[in-house]
Each structure stands twice: as C-alpha cells, then as structure tokens.
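One protein chain omitted, others in place.
Up next, chain A:
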Amino acid sequence: MRMPRLRNPRRLRLIMPFAVVLVLVALTVIVHVVQQPDPTDASFLSPTSTAGDGARRLADDLTRDGVRIDVRSTSPEAIEAVGDGDAVTLLVTTPELVNPYYLERLALLPPRVRVVMVAPGSDAVYAAGLDVVVTGPRWTAAAPQPGCTEDFAQAGPAATLRWRYDTGDFRTEPVRCYSDSVVEVKNLTMVGAADPFRNDRADEYGNRALAVSLLSRYGRLIWLDLHEREKAPPEPTAPTAEPDPAEPTPDPDSTEPWDDDPSNDDGEPAPVTEDPSGQPGEQSNDGGGVAGSPLAQAFPPAVWATLALLLLAGIALALASARRLGTPVAEPLPVQVRAAETVRGLGGLYRRARARGTSLATVQAAARTRLMVHFGMPADSTVDEVAHRVAAQTGLQENEVRHLLGGGVEDSDEELARAASDVQRLVRTVISNERGDLT
C-alpha cells in the first residue's frame, strides 16, 4: 500500500526537470514561429503596406529614384507584364506561394528580365530548375559582409543570411555575395532573407541600400504581390503554348543586347532541366550504399557477426542482472534529537552575536544564586551582601569579589573566558569550603 505513494513523488522528481525544459523549448519555438512574418498576410512585403513586414518605404524609395513600379497580384499577370520591350526587374516577394509551373517559367524568362526572389526555399529553387543546394533557414537573419564587388554590394553588410544558396560546381560562374545568401544564377537573383525589403528593418545595416540597388537596375519594376498559394494553370497545354514558343527563341538571341549586367549566365535551359533530374539519382546512390560503406568493408562479416553476438550476450547479461529478487524495504527512521540541542543552539547564537556581556552576566547570576543557596541567604540578596559573605569566608578583598560576581567584561574573548573561569572557581572554592588561591 505504501509503494504507490512513494513512487509518485519519485516519478514526479524524475519527470519534472525534463517537463520544464520541454515546456520552455516548446514555448520558445511557438513564440519564434508567431514572430515570423507570414507570407500569406496581405501586408507581407506589399508595396502599399506601412506595417512592419510591409515594403512601402522601399516602394517610395524606388519611386523617388525614378523606377516605375507595376504591381501584379498573380504570376501569369506578372509574366505577361514583362512584355518584350525594355529591360525590366521582376520582384517575387513570396516564391513559396508561386506555383512551380510559373517558377519554372520565371527561370526561362529572357536575360533582359532580372527576377529577384525573396528568400526562396529549396522547393522553390528546385522548381525553378536550378542546381543549387539550399541550406537553412537560420533562426534569425545574420548580416554578413558582402564579400564581392557587385554594384549592390556597395551597400555594405545587410541582413540577408537566413537561407544559404550553395551553387556548387555550376557550369557558369554565378555571382555569390553575402556569404552565399545573395546569389545570382542566370537571370535569377536569390536573396536569403526578407529583412532587407521590410519597413521595420530598412534602417538596419545596409538593408535599404541593398534592396534599392537590387531593384533599381532598370527603369521598370514589376512587383509580384502574391499572398495565397497559386493553383496550377487549368489547362497546361493551352497557356504554355503561347509563351513557350516565344521563350526559346529569344533565349539564344537575347544574349547579345543584355549581357552587360548578368555577366555569368548564358541562359542554357536544356542543361538546367537535365541537372535536377540527374541530381536525385546520384543522391539515391549515395544514400543506399550503407552496406558498401568503407567501414563495413574494412572487416569481414564474421567479425561483425561475432561482435553482434558479443553485444547480444552483454545485453542478456545486463537484463539478467537487472531484475531484483524483490526491492529493498524502506522504513521511517526514528526521531532522535541530540541532548541539550537547544542549549547548544542558544550558545551558538550568543557566540554569533558576540554577546560577551550577556554571557558573563548569566554565569555571574548563576554563581550568585548558588552562593546564596550555599549561605542560606534570601533570594533577593544584593551583590554586595553576597560579596561580603564570600570575602569573610575566603579572606579575599571584598572589592575583588564584587567585581568577580557583578563586574562587566572587557571587549575581548580572552578576558571573557578568564572572568567566567574565575567566577566558577570562586564558587567551587566557597562551596567546597577550602581556602583556594584565586588568581
């Protein structure tokens, strides 16, 4: 009957620390998630929103710099708005919400269209058909040094590093800035965090300068302000039929007029589409090769089998030793208090308080009481009367005895010890009725 009662607090003691840590971690994660801007909010990087995660200030800055901003709310509209005239920048604020089909089409736009994608994740990058390994996201955006000589890098450090884009051995040399968090591959610019574009972060580091210089390369900016997940095009063949023939043709042609800025990309759609298909194949080969790992091959299977059997024998031994023949029996201990516990406690308090006067007075009072009892004197006798009787019996000076029985103490421990010892010796001498020598 006693066991369940005992076991519960014990279990609680075991669980509580872990539970507290778990709750703290969970709370932190929840708060972090809540703090993160949500791309499906209408205000998120919207050119008209003055909210913290809006981008009204950026839009105003760009307008002041003479950039014409066309806001579009769906990808097909944005792609259509590119037209086939001047060079144009296309800002995709929420690449995660853009349908993969359109992402692929964005990557296939002619080089005169500079597509800036804000914090695309690995899905978006993969859908865009780029051979880029995406790592992240970090807990918060870091602000690395630019580390390159591009125009936009003049802005200095900016909070761009939340996602990192590792371009690996890309066929054409891509632009890699800000510790790989701002990467330009062909006509696509990927910025690793939304922070440089946001109203509330515009003034931190070189955020505003970076965003403005990224988006004001050309006189026209198409701003894709998309806040809900796009559906796939209803009839894939019909819409693609129209732009598809348009794209491959400008692709090879357009290299000449616009290759001043996108210096690295030669715009080769064919190898790009091959690349992602090749990549997963390699990965699966790597992942499936546990048996073929060098460690496994280093020893013959007999060694591994022996080791496994030894391990099993060890586990069996542990299991066999683990079960007890009945648990130990607990029993409450008897209550025992040291004798004179309160006396020692009080003595300790006197010592802590250095109450030398009080201690000596107590010892003297006790001595006087004993002497009064010894002489048969009334209980209200004064120090003088007692000293008189003692002096008469012992032949000591009355003044001296009075000082012993009622005097104060100098402010030192040695003095106290000496005075108290003298008092007790006096009492012993008187009571044993001997003439002792008292100094």
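Here, contacts are C-beta pairs under 8 Å (C-beta built on N, C-alpha and C of every residue); 3 or more make two chains touch, one makes a residue touch a chain; residues count from 1.
Please note the rule applied: contacts and distances are computed from a predicted model.
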UniProt protein name of the chain not shown, from "Tripartite tricarboxylate transporter permease", "Cellulase", "Recombinase A" or "Lipoprotein": "Lipoprotein"
Among A:12, A:296 or A:346, residue touching the chain not depicted: A:346
Given A:40, A:140 or A:421, the one touching the chain that is not displayed: A:421
Hidden-chain contact residue, picked from the options A:86, A:123, A:151 or A:413: A:413
Contact footprint on chain A, counting only the chain that is left out: 3, 300-306, 308-310, 312-314, 316-317, 319-321, 323, 325-329, 331, 334-348, 350-351, 355-356, 358-360, 362-363, 365-366, 369, 413-414, 416-417, 420-421, 424-425
